[in-house]
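Every protein chain of the complex appears in place save one, which is left out.
Right after this comes chain A.
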């Protein structure tokens, strides 16, 4: 019984150690290259809201709403995931692209 248990644990242990060990080393190598980018603006994700992006990119939220053609009213707590369903026919790429463009085009001098 103990021998069988030892063999099962050995198998599981080897699989987990090799699989996750390899992945962890790979990720560690990536981390070494990103240390300089810690203060970079966040990458766009579908869970983000317009007020969150406004704060993290230091851009007025009204500008962002206007730039992506979404009304500001009642949408402050809505994620991009929700907004794309209601304003972009479910096209995630399209809304992410629109937000990306709006952020890139932002010029505080123009406002």
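Details
Following the convention adopted for this analysis, contacts are C-beta pairs under 8 Å (C-beta built on N, C-alpha and C of every residue); 3 or more make two chains touch, one makes a residue touch a chain; residues count from 1.
In this text, contacts and distances are computed from a predicted model.
The chain not displayed here is annotated in its UniProt record as "VTT domain-containing protein", chosen from "VTT domain-containing protein", "NADH-quinone oxidoreductase subunit J", "Nucleic acid binding protein" or "ABC-2 type transport system permease protein". Although one chain is not drawn, its touching partners on chain A can still be listed: residues 2-3, 5-7, 9-10, 12-21, 23-24, 27-28, 30-31, 34, 37-43, 45-49, 51-52, 55-56, 76-77, 79, 81.
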